[in-house]
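In what follows, a single structure is set out as structure tokens and then discussed.
As you look at this complex, bear in mind that one protein chain is not there, while each of the others sits in place.
So, chain A:
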Amino acid sequence: MQALVIAAHGSHLNPDASDPTYAHADTIRETGAFDEVREAFWKEEPHFREVIRTLESDEVFVVPLFISEGYFTEQVIPRELRLDDWDPDKWESDGTSASQATLEAEDVGKTIHYCGPVGTHDAMTDVIVQRAETATGDPDVGDGVGLSVVGHGTDRNENSAKAIEYHSDCIAERDRFDEVKALFMDEEPEVDDVTDYFESDDIVVVPLFIADGYHTQEDIPEDMGLTEDYRLGWDVPSEVDGHRIWYTGAVGTEDLMADVVLERAADAGADIGDAREAVRELAASVAEPEPNAGAGAGD
């Protein structure tokens, strides 16, 4: 038997924080690729601390639903899962290349394949592009359009920006969008000045966040000048300084994220059969235009 655990942050205050985790877990449940699929959280239940013992499978694939390699993926999750032999060096990562490490959870004696976070997987690049497609309602979006991948950024952890820059570079190499730029909330270059960085009239802004919340639904829309007050909502697209900004919130809510979770587990040796194809078909079928997705988003 094999189990999948999707490890996410969750929230004591905001019930929506866990929505993407549940949604992607459910998508993967539908594929039947794993005997057991479980959500686990730092701030909700089941807590990281207790999740492994709720499983009957001996082989457990843990995929962190986090954007970057850093504090949570390198310290908190392995510690709370009781992966005693864990050491960040086991990932042999430069900050965006973690794949997996095989360890034992000390309290249950099960084999744990501890995977790198979804945010740094190559397949995440596709999700960002798909987000641009769903934001604009245009499956061919790219020509004459600038794309900005937006991250939190922090001076405390250099890996935080690496993931954002990595995907920006990957998308730029595809030559699909006229311009691609990595921007941040808490470090330079800042998302507040988004229009300064683009010549294109149309700019798609994709925040590389797992869940919609304070940053993606309040801070960023106000900082970019999409709205005076997030509670009033904003239009998609919104006019800012002569540019049209297409913004629809956290990329982590995109249906194709379930595919990234599956890829992480498959890279670590999980037998997922044709689950990826099933998820990709499902994601494509629901990737329809959302003309007013941003309007009233803060209601």
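As a working rule, contacts are C-beta pairs under 8 Å (C-beta built on N, C-alpha and C of every residue); 3 or more make two chains touch, one makes a residue touch a chain; residues count from 1.
Here is the rule we use: contacts and distances are computed from a predicted model.
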Subject >> From "DR2241 stabilising domain-containing protein", "Alpha-ketoacid dehydrogenase subunit beta", "Cation:proton antiporter" or "UGSC-like domain-containing protein", the hidden chain's UniProt protein name >> reply: "DR2241 stabilising domain-containing protein"
Subject >> Selected residue (touches chain absent from view) among A:E50, A:D143 or A:E158 >> reply: A:E50
**OP:** In the full complex, which bits of chain A touch the chain not displayed? Write them out.
**Re:** 11-15, 22, 26, 41-47, 49-51, 53-54, 56, 71, 75-76, 79, 107
